[in-house]
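Reviewing the structure listed below.
Just one protein chain is left out here, and the rest sit where they should.
Here the chain labels run A and B in written order, and each chain numbers its own residues starting at 1.
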Amino acid sequence: MIPAAFDYAKASSVDEALDLLAADGSRALAGGHSILPLLKLRLAHADRLVDIGGLAELKGVAAHDGGLRIGALTTYRELLDSALVSQGYPLLAEATDRIADLQVRNRGTVGGGVAHADPASDMAGILLALDAAFVLRSRGGTRTVASRDFFRGAFTTALAPGELLTEIVLPPLPAGAGTAYAVQEQAASGYPIAGVAAVVRRSAGGCDHVAVGVNGVADAAYRAAATEATLRGTAGDAAAIAAAAARVAEGVRVQGDIHAPAEYRAHLVSVMAGRALERAIARSA
Amino acid sequence: MTVTIGAPLRRKEDPRFLTGTAHYVDDITLPGMAHAAVLRSPYAHANIRSIDTSRAVAMPGVLGVFTGTDFMEYNPLPMAWPAGGSAGLQNNVNTPRILATDSVKWTGEGVAAVVAETREQAFDALEAIHVEWEPLPAVVDAEQATQPGAPQLHENAPNNVVFTWTVGDRDGTDRAFAEAEVIVRQRLVNQRLIPNPMEVRGDVGRYDPASGEYTIWMSSQTPHIQRLLLAAFVMGVPEHKIRVIAPDVGGGFGAKIYCYADYAMVLGLSKKLAGRPVKWVETRRESYGSTTHGRDHITYLEVAAKRDGEVTGLRVKTYANLGGRLSTIGPGIPTTLYGRLLAGPYRFPNVWCEVVGVYTNTTFVDAYRGAGRPEATYVLERAMDLLADELGIDPAEIRRRNFLPPDAFPYRNPSGLGRAPNGAEILIDSGNYEPALDKALAIAGYERLDEAKAEARGRDKYLGAGLSTYLEVCGVAPSKWIGAVGEGWGAAMWESANIRVHLTGKIVLTIGTSSHGQGHETTMAQIVAGELGVPVEDVIVQHSDTQGTPFGYGTYGSRSAAVGGTAAQLAAGKVKEKAKRLAAHLLEASPDDIVYESGKLYVRGSPDRAKTIQEIAFAIDLGFDLPAGMEPYLDETAYYDAPNCTFPFGTHVAIVEVDEGTGAVDLVRYIAVDDVGNRINPLIVEGQIHGGIAQGVGQALWEGAVYGENGALLSGSMLDYALPRASWLPDLELDQTVTPSPTNPLGVKGVGETGTIASTPAVVNAVVDALSPLGIRHIDMPLTPARVWAAMQQAKG
Partner (left out) sequence: MRRSVALTVNGQARTVEVEPRTMLVQALRDGLGLTGTHVGCDTSQCGACTVLMDGMAVKSCTVLAVQADGSAVTTIEGMAHDGELHPLQDAFWENHGLQCGFCTPGMIMTAADLLAGNPDPTDTEIRHALEGNFCRCTGYQNIVKSIRAAAEQMRAASVGGGGQAS
C-alpha cells in the first residue's frame, strides 16, 4: 500500500520541531512504526510529517535521581542494550524483549509508542506499573504528567496539540520490590490481548508496595486500583493473589473482538494478573 | 558413478534466490511500463448504480480509468470443473467478469481500474472514483445461505445452491446405519483459510500492436493452462498469439492455479494504451479479498460401527462454500477431490456423501494445499477418534482394526474412486499402513503418555496426543478417467518433457510443470542425470514459459514428480535409444550390442572404445554421418499420461499441552512418518513435509478467515489473520517407510500436500485428547485460546 502524498520536514532541534508541529496537519515522526502503517493503509492522513528522529537530545537512557530518564526517541533495542535498564528495571527489560519483533524493536521508539497510545501497548502497562512520568514540551513550556493521568482512551492521551513527548522519567524501584509482566498476545498482530505488569514489595509486614498496570483490556491502559488495594497489606499468599487478581478488570469496560470476546478477555486478564503478581512477589526480596 | 536419484543435493536454483537476483513479477520493469490499480467493492453484496470516473481521469499521471463495460469484448472467466453427478446443474455460470458490471457479490470484487504513469498515481486516482452503490443484504455462511429467506446471489441459483453432488451407496449405507451397534455423530466446521503465499499475485501484460501478440508475466502455477483459457475462453485470441511466462513464483499453495480477471485486464489495458506494458500487483490486503480462499466446509458426520470398533458405514453431508462467484476449478474440489476419498485407509463397506455447493457473499473458494483431501481427512480422522472415544478403544487400536490390510491392493474404494463409464478405473494401488503407525507410535513414546499427562497436570496443563493415519491421493490421473468420470473436467492430466542435447554438450530439459518453490530445476535434473548417467550440473531445466517449453498442465496436486518426472525420465530414455542407434552406426555394431553406462556408450566387451553421450550428441546434431533414416539433432519429447493416481500415506502424531488457565495450546512435539514412495531428493522431500505440516498446524490452531454478518472480511490483513511463526513450532521429527508406487517407473508418489493433509486432524485430535478428562469430544478450529477456554468453561458447566 502507498500512503497519500504528504510533505516532510526534518527538525534539527526540539524548538524547531515544536514550531513545525504547531501547523495544522503536522504529525511527529519518530521511528515511524505507529504512524507509517496507518498512513500506508490510508487509515490516517497527514499534511506533513515532522521527522524528529535526528534529535540526539531526545535519545538515550541516563540515571537520574535514583531512577532513570529515558529519552523519548530511545529505541526498544537501546532499552534492551542498556545495563541501567537490565540491572535496575528488569520488568522493562523482560517486557521490551516481547514487544513486536527484532526489526521493529530496532526502529520503534519508547516515546513513539507511548504517544501513539494503542490500548494494547505493552509499554503503557509497564510504565504505569513503574509509576513513570512523561515530560511534555510545547512552545509554551514544559510540563510533567504522571503516567496514570496520561492515557485517556484508545489512541488518546494528555498530549495537547503541538505538544511533544520528550522524556520518560522513572522513579527508583522501591528497594526489594519484585516485578513481572504476564501477557498473552493476539496471534496475528502480536499485540497483547491482555498484559499485566506488576511491581510488588513484600516485606515482613506484608505487601507494602503494589503497582499493577494493565494493557490490552480496556480502551486505554490503566492502573488496576482494586487489585492493588486488595493485595496491599496482605501476606501476598496464594489466596491474597487470587482475590486481588480477580478484581483486575474492576471499573473498566473490557473490550471484545474476533480474537478475544470480552468474556474471555476478562477472564484472561485475571489469569495474567495472578501470574504477574505471583512472579513479582516471588522475586521480591 | 554419480548417485543422482535419491541424493540429498542442494538445489541448483538456489543461488539466484540467495543473492537477490531472482525475478518475481514485481521485479520486472519494461520500458514505458504503466501501472494499474483496481478499485474494489467495499460491500459484500450490492448493485452498482453508476460509476463516475471523471475526477480520477483528470488526476496527475492518469492514462485511463476503466470499468467493467470497457471490457465487454472479453468473456466471463471460465469455470473448468463443473461437478457432475446425480443432481449437478447450472454450475458453469456465475463466474467473474474482468471487472464487475452490474453488481458485486463479495467485498473486494473489482469494479474499476486506473492505469497511470506510476503506481502512486494509480492509487491516488482510485480515491477519486465515485461509485453509487445500492447495498443489498448479505449472507456469508454456506448452511444459512441455503435456508428460506436468505439473501439470493444469483437468479439462476435458487437458495444459492450451485449443485448437490453425491457419491457412494445410499441404500447400503442406510442399511448399515439401521443395523449399527453404535453410531457417532458430529457437526464439524472446516474453516475458511487464506492461502497467503509470501509473494502476492501480479502480472505484467504487453500487447504488440505490430504482431497482435500478447505477452504476460504472471505469478502462476499453470502458465500453459492460462494461455489456453485466455485464448479459448476469455479473450478469443488464437493460442499462438499469447505467450505466458511465470517467472520466479513466490509460492502458490493452490491460489495461483486459476484464471484470474487481472490477466485479461492487464493485456486489455496494454492494448488500450497502444502497447505500453502494464503492471498490476495486488497489495496483501487486496489479495485477501481478490485471490481465492480455501476450505470452508460445514459437515454433518455420522459413523456406524460394531461394538468391537469395526466400522460399517460412513455418512457425510457437507455444505461447501464456493464464494460469490465460481473460480476455475472451485466445484471440483469439494466433490471429486473430497467425497471420493472419504473412506481413506480404512475398510468402510458403505459410504454415502452428499455435498451441497453454495454461493455466499464471500471471496471465491478454490483449491488450497491439499484441496478437498485435507477436508476429507479431517472428517475421517476426527470420526475415528470420536468412535474410539465412544467405544473406549484406544485411537491407535481402532485405526489398526480398520486398516486395509497389505494384501487388499489393488483396492476399489467404496466412495467412488474407481468407476468411470468408459472403463477407466482408479484403484488404490498399494499400501502397508501398520508399519508407519507402529514407527510413529514408537517415536512418540505413545505407551508412556499417561505419565506425561500426569506430570503435566502438576503444572496446570492438560497434555494430549493425537493421531492422523492419513491416505492421500495425488498425481491425479489418468486423462481417460478424469475426463470421463462424469465430472466434465475440462482438461487432461498428462505431462510432458523435452530434452535437447546441445552441440556444446549441455543437456537441456524443458518441462510442462511449473516450479514455484518445489525445486524442479534440481529434482528433474536428478531424474535425467540419473537416467543418462551424467553429472547433475550438466542438466539444465527450463520451465514456465509457454514459448520454449512443451505444453503441460502445471504444478499442483503433488503431481509434478509422479507425472512430470516420469515424462522427463521417458524423454531421457528416448535420448538414450537414439544415442545407441548412432553409437551402433559409428562403432559398426548392432544397437542391441551397445551398452549405455555412466553417460558412455560402447560395444559390449569393448569399454575402452566408449563414446560419451556428448560426443554422440555432437555427431547427431551435426548430422555429417547418420545412419539411414535417422533425423539430425538429439531432441526427444515424451508425453506421459499416468495409468493411475498415487497414494501416499503415513501416521502423524501431535503432542500438545493446553494451559488450564488461558486455554492456550502449545504444540510440544510433532512426529511424522510418511510413505511417499521413493524419494528423488530427500532434502527437498523433507522440506515439503516441514512446510506442509506448518500449514496444517496453522489451520488447526491459528488460521481462519472471519467474516462479519454484513460480509466484511474482519480478518482482512496479516494483523488479524495469523500465519504460523517460527517460535510457535517445535522441531518436527520426521521418519519414513518406503513403499514404492507401482504406478510409475520412478516409484514416487508425491509429497507436496501430505503434511497439510495429515497434520490438521492430528493436532485437533491431540487437543481433544488433552481435554477429554473434562468430557470434551470436539472443538471447531482454529483452536485459539478463546475457543478452547470457552469449550472448557462449557464442559465444566
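In this text, contacts are C-beta pairs under 8 Å (C-beta built on N, C-alpha and C of every residue); 3 or more make two chains touch, one makes a residue touch a chain.
Bear in mind the structure is a predicted one, so any value in this text is a computation, not a measurement.
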Touching the absent chain when the full complex is considered, from B:I540, B:L626 or B:L683: B:L683
Hidden partner chain, touching residue among A:G190, A:G206 or A:G256: A:G190
Residue, one of B:Q518, B:Q569 or B:Q699, that touches the chain absent here: B:Q518
Absent-chain contact - pick from B:L30, B:A712 or B:L729: B:L729
Option from B:V303, B:A619 or B:A694 whose C-beta touches the chain left out: B:A694
Residues from subunit A at the interface with the omitted partner, ascending: 1-8, 10, 29, 32-33, 36-37, 39-41, 49, 51, 53, 77, 100-104, 106-107, 188-190
Absent chain, residues of subunit B that touch it: 10-11, 13-24, 26-27, 29, 120, 196-200, 248-251, 253, 283-285, 516-519, 683-684, 686-688, 690-695, 717-719, 723-727, 729, 731-732, 755
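By definition in this document, only the chains that are shown with their structure count from here on.
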Gap in Å, rounded to a whole number, between the CA centres of subunit B and subunit A: 44
Contacting residues of subunit A [partner subunit B, same complex]: 1-2, 4-5, 41-42, 184, 186-189, 258-261, 264, 267-268, 271, 274-275
Complex contacts: residues of subunit B adjacent to subunit A: 119-120, 123-124, 127, 283, 285, 661-664, 702, 706, 714-715, 717-723, 784-786, 789-790
